[in-house]
Structure formats: C-alpha cells, structure tokens
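Shown below is the structure under consideration.
Of the protein chains in this complex, one is absent; all others appear in place.
Here the chain labels run A, B and C in written order, and each chain numbers its own residues starting at 1.
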Amino acid sequence: MSRLNVELPGLNLKNPIMPASGCFGFGREYSQFYDLSVLGAIMIKATTVEPRFGNPTPRVAETDAGMLNAIGLQNPGLEKVIAKELPWLSQFDVPIIANVAGSLEEDYVAVASEISKAANVHALELNISCPNVKTGGIAFGTIPEVAKQLTRKVKEVSEVPVYVKLSPNVTNIVEMAKAVEEGGADGLTMINTIVGMRLDLKTGRPILANRTGGLSGPAIKPVAIRMIYEVSQAVSLPIIGMGGVQSAEDVVEYFYAGASAVAVGTANFVDPFVCPTIIEELPPILEKLGFEHISECKGRSWKQHEPFAHYRA
Amino acid sequence: MSRLNVELPGLNLKNPIMPASGCFGFGREYSQFYDLSVLGAIMIKATTVEPRFGNPTPRVAETDAGMLNAIGLQNPGLEKVIAKELPWLSQFDVPIIANVAGSLEEDYVAVASEISKAANVHALELNISCPNVKTGGIAFGTIPEVAKQLTRKVKEVSEVPVYVKLSPNVTNIVEMAKAVEEGGADGLTMINTIVGMRLDLKTGRPILANRTGGLSGPAIKPVAIRMIYEVSQAVSLPIIGMGGVQSAEDVVEYFYAGASAVAVGTANFVDPFVCPTIIEELPPILEKLGFEHISECKGRSWKQHEPFAHYRA
Amino acid sequence: MMQKEFCRIISQTEIAEDIFELSVKGELVSQINAPGQFVHIRVTDRWGPLLRRPISISSFNKATKQLTMIYRKEGQGTALLAKMVPGMELDILGPLGNGFPIEEVSSGETALLVGGGIGVPPLYELSKQLAAKGCNVIHVLGFQTKSTVFYEQEFLKNGETYVATVDGTYAAKGFVTDVVDRLRFDCIFACGPTPMLKALEQHYSDKKMFLSLEERMGCGIGACFACVCKKADDPLGVSYKKVCSDGPVFRAGEVVI
Partner (left out) sequence: MMQKEFCRIISQTEIAEDIFELSVKGELVSQINAPGQFVHIRVTDRWGPLLRRPISISSFNKATKQLTMIYRKEGQGTALLAKMVPGMELDILGPLGNGFPIEEVSSGETALLVGGGIGVPPLYELSKQLAAKGCNVIHVLGFQTKSTVFYEQEFLKNGETYVATVDGTYAAKGFVTDVVDRLRFDCIFACGPTPMLKALEQHYSDKKMFLSLEERMGCGIGACFACVCKKADDPLGVSYKKVCSDGPVFRAGEVVI
C-alpha cells in the first residue's frame, strides 16, 4: 500500500514529489539518470508564445546556502514545446504541469489555451512571479486585482486545472492568494524566488549580467514555510510547496506547514538523483514519525491534532 | 592615516563597523571580550517606554545559513536604559545609536524625545520593522504614509539625527525609503529580518513559541544587498547596511551596494570577536583591492567608475 | 572569566548508543569555577550549522587543563561533532553560566543527584566534588533504554546509584521520580527534561533543591535575550533570568519552569 499517493485538482499523483519549473528543463537531461516515471509529476520550464533567449550571462551566482538565477525565461516557445518536448515526455507515465509565462495578458492566454490541450499536460502553473523579466510580470505577481483578472482569463481558456505560482516578494502574500482564489485558481504553487543580488569583490559590479536575480535553495526555506503556513489557513486551495527542499524531512516540514505536494528545484543541480532519493526515503520517515500516509502530515503545524480532533467540527 | 573613518549625520565614526541592534544587548557582555572603544558605534537593543518581557521561549531556531528569532523586543524600558545602560556605556569612546520601538506613535515619540537627550546617544534608529510584535509595528513598516508620518513626529522631538530601519517584508522597498526621506529621516538602516518559520519534525509545530520569527544571518545577505542597491540609487540618505555580514569582504560588498557603514548582528553569536576582527581585516583588504579609503568603495556597483567619472555631472 | 579558545581534542569515544564522551585541552579550563557550567561550541568554521551548541562540562581537571563533555548525537551540529577526532581543534566559548552550589551541602549531609538522559553529564563533576568534600551522594539516573545508559560505574564510585529506564530494558522500569520517593536526603540537585524538573519541584517543595535548565540559545553569554525565563515571584511581569548567564542552575522556586 502506498503511503504517498496524492489527489489534487487534475493531478492523480503516485507521490507528491516533482521537480520545480526551470530546474529540470523538459526532463531530457535527467532522464539520463533515472526513469522519469518514478516522479509524482514534472513541472516543465516556463513556456512563452515566442521562443526566448533570456538574459545575458552570467546568469547564476552562488550565495550562502542558496543561489541567484536570472535565466530570463529562456525557452523554445509554445510551438516547439508542443511539437517536440511534450510528445517526448509522453513516453513516461508522469503528469506534466506546464509553467505558463508571458509579458501581457494575451500571452498567458495564448499559451494556456494551447498547451492545456496537450494530452499529458494535466495542469497549468501560471508563472506570475518571475523576478527576472523586465516587462509586465511584476504587476501580475504583486497587485492582487491584476493577478485575479489574469487568473480568470486563463481559467476561461484552460482545459485543465490552473495553479497560480505566487511571488514571495510582496508585503502580504495572503492577499495575493485570496485574490487568485477569487479569480478561480484551482491551486497554488509557492514560492518563487526572492529577489537578491551579489557583487563581485574585484570589480564591485553585480555578478549577474541582469544585476538582480532570484534567490533559491535552503536559504529561503524558512520564508516559504512561513508563507505556506499563512496561506494554507486563509484559502481552501491546495498548495504545491517549494523553496530549498533537499530531503524527505524537508518534505514533511512542507506538509506540516500546509502543502499538499512539494517541488524540488535547486537541489537537482546539487544532486541529480535528489527526487528519486526523496521518494525512496519518505516512507521510512513517515513510518518512524508514526504516519500511515503522507496526507496525515498536512497542516499539522496549525491544525488541532489527534486526540483533540473531535473537539473541532 | 586611517582608511576607515566615516562621517554620517550625527556620527563621526572611527570606522564603519558596529554591532546591530538586539545582537549586542547594551554591550556589557561583549565588553568582557574586548574594549568597546574599538567599535565605530554601537546600536543598542530596542528600547520601549515600559519594560517588556517579550515573547515566550523558544525564541530562536536555526535555519540553513541563518537563524530565526522572536525575542519580542524584550528590554528594561526607557527609564532604566537612561539611568543604567547609557551611563555605563559612556565609559567607552564610542557613539551610541539608540534603537527606538513601540506600538503606538506616542510610544516612539516618548522614547525618542527622552533617549535622544543622553550625551552619548548620537543618533536614533527608528525600528519600524520588528516582525515579532503583534500590535502596531506592522503598519509602520509597510505603509509608506504611516512610516512618513511617524518619522516626521519623531524628527520633531529628537535632539539627534534619526535613522529609520526598513523592513524587507515589503513589495516595494524604494517606496518606503522615499516616504521616510520625505518624512525627514537623516539616514536609513537596512535590513531588518525577513519573516520566516521552522517546524519541529517530531511535533509538527513551529519551533518558536511565537510561531514566526525574523530570519537573519548569511542567508539574507543577497536580499539586503539588492535592497541597498535599489534604495541607495533612489534616495540621497546615507545607509547603514546589515544582514549576514560576517567578514571584511562582506563589508566591502555592502559598500559597493551603496552602504556608508555596516552593522553586524547574528555573527556576534557565532564569534564574539567578529567586530574587532573585521575592523582589523578591512585595511589590508582595501589595500589589496587598491582603495585608499573605504569611502571609495561606496556605490561602486552602480556608479560610473573612474576613469569614466568625468562623463557624468 | 569566559574565553574563546581553540581547544585540542584529546579523545572522543562513543560510550553508549549515540552518546559520545569528548575530552579537550585548553587554557579556559582554569576558569571553571563550579560543576554544572557549560561551554558553547562552534562545530564548523563555515555557516552550516550557523550557531554554537551548548554542552555541559561533565568533568574537568585543572592540572591537566582538560575538560570532558558527554553529548548525544542529535541533529546536524552534534553529528558533525561526533565525526571529529583527537588532534583536531574545537572552537569553544566558555566556561559559561553558573553551576551547582556545592557549598549548600555540608560534609555528612546527603545530596541527591537526579539526572535524566543528557541531563546526567553535569552531575558527574558535582558528584565527584561532593563526595570529595565528605557528603553522602545518592544518584538516580534515568535513561530511555538500556543501550543509552552510561556512566553507572563512574557514579557508583561516589555513592549509591539507582538507574531507571523508561522501557524497563535495564534496572528499574519507569521514571527517576518513581525511585526518588523511596530515598532520604537533605538537598536535591537535578538536571534533565523539563517534566522531570517540574515533578521534582512539585513533590519536594520542602527540600533545598537546585535545578539545571535548558533553553534554546543564541549568544550563550547573556546578550541576545533568547534564553530567558520568568521569575517565579513575578510570573506575569517583566522580571526575568537568563538561562545562559544567570543559570543554567537555579534554586527551585526562583524561576518558572
């Protein structure tokens, strides 16, 4: 009996572990290491209408327990993703969550309506939070009304459930979550990266050509946990949590906070086997902690626990 | 000839290194390790009108390359700080920056007007950004108009220059900085901690009794650098930078970003000698990098460098 | 006076399951003034983990400048510590805090030392010093299970020693408090889990008693206010004591535990 299967809107997951968007390309590289069918799902790299080159290099810089990236949504464009990448991925028994990005509302709508038709795309992840693109973007991720409106538009055209990816670079994340819930989102994914910068000691200049970049990795985990804790109590949408996940213990911590599944980003670069390793290590850890199923961990940080459960409702 | 002296409103510093508020108490403990007169300045623990006990324990939790704290502004209260702590500190040849906190505008005004009269208090640091107090607080640090108004009120009563300590937990830090500049601030200190949380693997509950806490340490350095980079270009106030400073190289990076002085917080817990060590190691590093004086590093990340300087103005 | 010093590791041995005995040599040993003080250890010269770890001094010898600690391999900090080998240097801040007041028990009186799990170590130096000054020393030591029992023989040298294990796999089954009920003594010294300390405080409020507390720490020296506890005479007020610099040992009834 599996301790790990999870049901989310559009997603029937054999386990709640999936690589995070942008940290796994379209899966080709990691398929050299293991069978991608072991994964709960795959969040593929952001797709835009047109192909994008992204930002100049250097695009990554290391920080203490983290890294900055400013890739700038490089991707081969909608047409090629649909013609090449998704069909290639269909050889694996794994649902795809397509990360949808753009500069204008029309862009998101265009990508969403097309990509959601692909047979193996089971959900969309609306990327309203990429810190590394200049135009548009920022407003979608930081102004509740704008986010709500965009969510609504995308929901109108999408053939699969829509998850909205929240930016941590806001004063009030709960407000953002509520807005996209009102906009009709089926779920949330959080968090995207925190805007940061590193300077070169010798030149004094930013290491990244884009100057600022998005901070990911273990450094941001406490911020993600806090935000999921807050948001999961305020909305009734399921949350796919991410930010610094490196181990099965981290996954449990995310579930405690209120997540229903967990994505792994930066850790793939450190250890290409990190996802299958976590999937293997989760059941014994649940066993040790006394849980029969991972879902029992969910929201434990704020829910009344057994034996007090009957005091509620 | 010193490479390190720095002039800021109210502060004539022999060097730009000072312990950050809340990480050095009122100096007594660290005076057992070294002569506090070597420091550029001391930012003392937040002072409120009345004595405060603060939050229940546990109050600290470790994270990757960082820590969370939820002390809750414990302090002996204005009267005792003025009667006991400041006089004791006056034995050292070091200017004091008094961290002023409260729940209501009146509280800030009351503390500021009194504490700014102390002979060795050369500047105030208006703490509008403590993430660990429930009442008030949050609005002061996140709503530009409210911050501006508070700054103005405190400026009216303070006998020394007023630095405002900015919270990183906002969508737009530049907006906040501009607001307090308009309110009459003489300088900025940034950043305070980022709100975060950790959960206990065994219980599922937050490790901190206060549940959330403020993230400090190396993990937040890239966020602080980015914010100082943005703010230093947008306002004309001097900035005392902080967040994860551990070494003389970090100090140079903060100056490059646009800081005019640097505070060291969490690192004092790791190494009680960190401040004097940095002060000692700065001159040789400046030498190696080819700077005659630390001020030459300032804003180098965004300023046109020599030999291009004459192209401007 | 506390110092920060790189002390050389003299020996490290796993004396029970996940329980390590670690001895180091350093000048700061000369500054120790009471059993029950602790040191604050930096387990890496990098930032993972960031904070120092507080560990009690379980015994020391001023002549050889050595001090010994006993710790349980728990999380990432103690796991790194457990990998260190003799000859390496360890960044130690200490001695810290105020220890057990041995002057509170006179020669001929009986001291009861109650320890639970990793609360046992600081009692060892206390036991030695009390025995040396002619007190009767009785030890009640509680452990989870047989495999984690340590130092029973060492304590026996100084006086009667009762061991209890929670699961009954060794000696008496149950908690130390079950054993204490049967004993006669003039003064209690205890270190262990908070429920144990609370139970002792309640049941023997008539006795002279000193309890060593634990709290999560930042600085370890009194500067950061991480480790405060309320004073018992002002439970709703602002009075406080710091576990790191006022404690870790308090007279029972002094602070709220």
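By our rule, contacts are C-beta pairs under 8 Å (C-beta built on N, C-alpha and C of every residue); 3 or more make two chains touch, one makes a residue touch a chain.
These figures come from a predicted structure and were not determined experimentally.
K.L.:
Give me the visible chains that the unshown chain touches, in label order.
P.N.:
A, B, C
K.L.:
Since one chain isn't shown, list which residues of subunit C touch it in the complete complex.
P.N.:
Listed in rising order, the touching residues are 46-48.
K.L.:
Can you list, in ascending order, the subunit B residues touching the missing chain?
P.N.:
64-65
K.L.:
By the contact criterion defined above, which parts of subunit A meet the unshown chain? Give residue numbers in ascending order.
P.N.:
Residues touching the hidden chain, for subunit A, are 22-25, 28-30, 32-33, 45, 50-54, 57-67, 69, 71, 74, 77, 207, 217-218, 246, 266, 268-273.
Convention: only the chains that are shown with their structure count from here on.
K.L.:
Nearest chain to the global Cα centroid?
P.N.:
That would be B.
K.L.:
Please identify which chain has its centre, taken as the mean of its CA atoms, farthest from the centre of subunit C.
P.N.:
The chain lying farthest from subunit C is A.
K.L.:
For subunit B and subunit C, let me know how many angstrom lie between their CA-based centres, rounded off.
P.N.:
36
K.L.:
Return the distance between the CA-based centres of subunit A and subunit B, expressed in whole Å.
P.N.:
34
K.L.:
Please output the residue numbers of subunit B that touch at least 2 other chains, ranges allowed.
P.N.:
63-66, 218
K.L.:
Listing for subunit C: what residues touch at least two other chains?
P.N.:
47-48, in rising order.
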